[in-house]
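Worksheet: one structure, shown below.
A protein chain is absent from this complex, but the other protein chains hold their places.
Naming follows writing order (A and B), and every chain is counted from residue 1.
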Amino acid sequence: MNDMTFTERAVTTDEIKITARDVQVHYGETHAIKDVSVDILDKTVTAFIGPSGCGKSTFLRCLNRMNDTIDICRVDGDILLDGEDIYDKRVDPVQLRAKVGMVFQKPNPFPKSIYDNVAYGPKIHGLTRSRAELDEVVESSLRKAALWNEVKDRLHAPGTGLSGGQQQRLCIARAVATSPEVLLMDEPCSALDPIATAQVEELIDELRANFSVVIVTHSMQQAARVSQKTAFFHLGNLVEYDDTDKIFTNPTDPRTESYITGRIG
Amino acid sequence: MSDATLHDAQPTKRSLHQIDARTKRRNAAESRFKMLGIGAIGIGIAFLIILLSTIVVNGASAFQQSFLEVPVYLDPAKLDKKGNRDPADLKKATTFTYAPLIEKGLLDAVQSAGIETPLSKTKDMKNLISSSAAAQLRDRVLADPSLIGQTVTAKILASSRVDGYLKGRVHRAEIAQDKNITVEQLDLADALIKAGILHKSFNLDFILGSDASDSRAEQAGIGVSMLGSFYMMLVVLVLALPIGVAASIYLEEFAPKNRFTDLIEVNISNLAAVPSIVFGILGLAVFIQFAHLPQSAPLVGGLVLTLMTLPTIIISTRAALKAVPPSIRDAALGIGASKMQATFHHVLPLAMPGILTGTIIGLAQALGETAPLLLIGMVGFIATNAPDGFWDGFVSPNSAMPAQIYEWAKRADPAFYERAWGGIIILLIFLLGMNIIAIILRRKFERRW
């Protein structure tokens, strides 16, 4: 099994999807992110790890400008998506978020049917021209989220009625339906039981074929299992960013080593 | 691989720096929606401004009144026919005896000021003078009989038509049908203003005085009904605060979870939403028909308002008690205090600011309430006499500020409308004061646990 994943990792492209340079984030008076520069690759799973409050989630939310919804948050520095500055005045965050989707810590299906949950994104962005096309998108998204077989008979039942793991996969299907280029996941398994977690992790690995996936996780095992690249954050700084194998076997920075071995965090 | 084809079918990549037409449309819809919200708030605030400015514009004039300064010769031949200055005999001279003296005094003043007017008879002066003037002068003479035989300067109320003319309410064009004033009399009023005999000044009697009959708008004041409101608030405070606090303490600190306490809870939340007029019916049936308490008494009004405000006070008191953290109770119980002692010595004092704030808000609500008072007879026209002594105030028939305002609003003479608006200014000042006290209490004692 391990060998399998290692061979898969070899196909990782080197094409850079997101470039961040000297990113600073302030929450009111608090300096939450300090001088973070990182390159995130396409068709790769990148994991952000670090102790709680280290800024990994905050930085993730910068990548699709979710921080805009918080009044007191200020972001400086450059973040480029395919070479285009996403904080440029001309960028509409609404368009950006269609390209950079997000899955949240707690499964948050809308109080609508399963179908409507998945169809929501395509509808608001006008991605489909007919009902048949929409049906097709919903089905393919649910398939990609490995949920289709479980829900195909009850597409019009409320999404809130699913189990926790199913809800989270529904949220992934919902994010996938807008055919984003990058998928951000903020601790997507922290509210799930081990079996559901395993299903979602497997899914993440499959998603890598089509998307660049960035995942924030508090579990080092999870980072080791699903990611090819890992970034370690500590107190708002990006301490180390490298191949996952390198980080977990031979970290350069002593702080990374302390965290990996369980001395901090 | 149907998904792959689907994704390939997507339009080719667009730059983020170009906003597509659809996004533009969506953003336009966004700002339209936002404008709806701003519009709704704008309308709400505009209504508030219109309402408050209407009140101030229409009511401010109630605090000013037109007065005539008239030298009146108190003729002994008419007022004291026996010449013995005996108070019993002096009382026989009624207001009908005094009125011509005042009219004569005014006519003399007109003539000595050299005003040219076709009005040359004493009774022509009648419409200029308030019909309350004679009674006021009579009271003054009865209090000091030595005035008889002298010429005193009386500051008397002008009639409500003249007052309205000075305030711009009565216009020459509209008085053709009016029996109570003529154009010549208005001309004379203009001349009297020039001569300094007729002028407007601050009207303390509006704030302190009592209601007057339909024909004497110029004399009507809100003082007595203010007293009625005061007595009711006293009753509400004395009853609703302890009962409300006791009920809340029981429900919040002691009540077991059972059918009985559920029943109480349901009752309280429903009573909070029962229309106030239903409490009036309750008061009428229980306190007046059944218990035979006096009609129109502030005591009964206070009882009705107590029942009406109790749910409000209980709800806010419970919130205040709930806000005291359990650690305080545990601390007291931990050193051997009984549950009762923990509640009364520790929880209650800490919750007191919140309780008082809630009580003041409840009182403010009670102060503005009208409908239930009408049913128990506290209608406006009753507020004509101040009570004799403090205790009498609870039972002697009276009205309340809002009921007095309602009474004035119903009357036919528009002169009363000004008084209704003026009454509202006074009522709102009281409410404002109460709310400010509540806010200060909240700010000052607000605690962060």
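The rule is simple: a residue touches a chain if its C-beta (ideal position, glycine included) is under 8 Å from a C-beta of that chain, and two chains touch if they have at least 3 such contacts.
What we mean here is this: contacts and distances are computed from a predicted model.
Engineer: Since a chain is absent, check the UniProt entry for it and pick the matching name: "NADH-quinone oxidoreductase subunit J", "N-methylhydantoinase A", "Phosphate transport system permease protein" or "BlaI/MecI/CopY family transcriptional regulator".
Structural biologist: From the listed options "NADH-quinone oxidoreductase subunit J", "N-methylhydantoinase A", "Phosphate transport system permease protein" or "BlaI/MecI/CopY family transcriptional regulator", the omitted chain resolves to "Phosphate transport system permease protein".
Engineer: One chain is left out of this view; which of A:T69, A:S130 or A:N149 touches it in the full complex?
Structural biologist: A:T69
Engineer: In the full complex, which of A:A98, A:V138 or A:I260 touches the chain missing from this view?
Structural biologist: A:A98
Engineer: Can you work out which residue in B:T94, B:N267 or B:S327 touches the chain that's missing from view?
Structural biologist: Candidates B:T94, B:N267 or B:S327; residue touching the omitted chain: B:N267.
Engineer: Who touches the missing chain here, B:A93, B:I148, B:V236 or B:L427?
Structural biologist: Hidden-chain contact among the options goes to B:L427.
Engineer: Contacts of subunit B with the missing chain: which residues?
Structural biologist: 26-27, 29-30, 33-34, 36-41, 43-45, 47-48, 51, 54-55, 58, 242-244, 246-247, 249-251, 254-255, 261, 263-264, 267-271, 273-282, 284-286, 289-292, 307, 310-311, 314, 338, 340, 364, 367-371, 374-375, 377, 379, 391, 402, 405-406, 409-410, 417, 420-421, 424, 427-428, 431, 435
Engineer: Where does subunit A touch the missing chain, residue by residue?
Structural biologist: Its contact residues with the unshown chain are 64, 66, 69, 71, 93-98, 101-104, 106, 108-112, 120-121, 124-125, 171, 174-175, 178, 184.
Everything that follows uses one rule, which is that only the chains that are shown with their structure count from here on.
Engineer: Could you put a whole-Å number on the gap between the CA centroids of subunit A and subunit B?
Structural biologist: 62
Engineer: In the complex formed with subunit B, which residues of subunit A make contact?
Structural biologist: It is residues 81-82, 84, 86, 88, 90-92, 94-96, 99, 124-127, 136-137, 140, 143-144, 179, 210 of subunit A that touch subunit B.
Engineer: Give the list of subunit B residues in touch with subunit A in this complex.
Structural biologist: 2-3, 6-7, 10, 13, 15-20, 22-23, 26-27
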